[in-house]
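Missing here is one protein chain; the remaining ones are kept as they sit in the complex.
Chain naming follows the written order as A and B, and within any one chain the residues start at number 1.
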Amino acid sequence: MSDHDHDHDHPHAPLTNGDEPAAAERARALEELLVEKGVIAREDVRERIDWLVSRSPADGARLVARAWVDREFNERLLADARVAALELGLDPGPSPVLVAVENTQAVHHMVVCTLCSCYPKGLLGPPPDWYKSLPYRSRAVSDPRGVLGEFGVELEDDVELRVLDSTADIRYLVIPRRPAGSETMSEEELAALVTRDSMIGVAQPAAPAPVAS
Amino acid sequence: MSYRPGQRVRVAARPHEGHHRTPAYLKGKVGSVERMHASFTNPETRAYGTDGLPEQPLYLVGFAQRDVWPDYRGHGDDRIFVDVFEHWLERVE
Partner (left out) sequence: MHDRGGWPTDAPIDRSEHELADWELLTDALLGALGRRGLMNVDELRRGIESMPPGEYARASYYERWLFSIETVLSEKGVLAVGELDARLSR
């Protein structure tokens, strides 16, 4: 019972200096210790940090925009998303398999990792806190339409909702539907409509701005 | 034993001590194979410092949500897809 009550996971560790939790100092001390002992190389740490901060959903958006304008690319993306990302000069990251799933008029996809936080961060950047949160992990599988409602998404009556729980080595990316009214937009303009949340499946892409007459 | 797309399978309902990646909510549930991804190292052994070999086939298995949750509140044809290792799947006669 008590375990169920406290199921949000904001940082609660005691604060020490400034706004940092005790874990901050601990992490830094751990790095120093491991580097001193020759267990790890500081360059490896720096390189990994550089990679992490370079990741952004703009990369995923480029994949989606290309798929929207080029149907053959869309097929290649669905067949092997990792290869398709490399084709565009993107870095899909170390996860061995990336699978893109396509939203259609009949099907809407939503992705979760109930067991931890698996996420295609190579193409989307780090996952948002809510994606890693206990309520999302609990309800995305058992009450996905309720979750979508919280995110302000209501699907048409005849749309089948497919939830993907990424429990293993596969990372899933949702290809949202191309918005109506975007027919004359350039690929770059289209990419700007593709939000991170639409590639997780908890949002639709942004609507095109109305054309000034 | 390998499974083909479209084949009905049951997720084993056995308990498991230690790290494994088959969610409790799926155990004992029947679904159908969507595809076989590839084979991957076994997280159950790799989690304890071994190399996780031999690799195990990993399947994407689809389930009707109403088959998974007794009080599912969504639409009747909503589905849930989960990656499940072959050694957690059983034939359904």
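As a working rule, contacts are C-beta pairs under 8 Å (C-beta built on N, C-alpha and C of every residue); 3 or more make two chains touch, one makes a residue touch a chain.
Note that the structure is a prediction, hence the values are computed from the model and not measured.
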Contact set of the excluded chain (shown chains only): A, B
Touching residues (missing chain, whole complex) on chain B: 18-19, 23-26, 41, 43, 46-49, 52, 68-69
Positions on chain A where the hidden chain makes contact: 3-4, 6-13, 20-21, 23-34, 37, 39-41, 44-46, 48-49, 52-53, 114-117, 126, 128-130, 132-139, 141-142, 147, 150-151, 165
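Heads up, the rule we're going with is that only the chains that are shown with their structure count from here on.
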Whole-Å gap separating chain A and chain B, where each centre is the average of the chain's CA atoms: 23
Interfacial residue positions of chain B with respect to chain A in the complex: 21-23, 25, 37-38, 40, 43, 58, 60, 62, 65, 68-69, 72-75, 77-85
Residue ranges of chain A in contact with chain B within the complex: 96-97, 99, 114-115, 141-146, 160-170
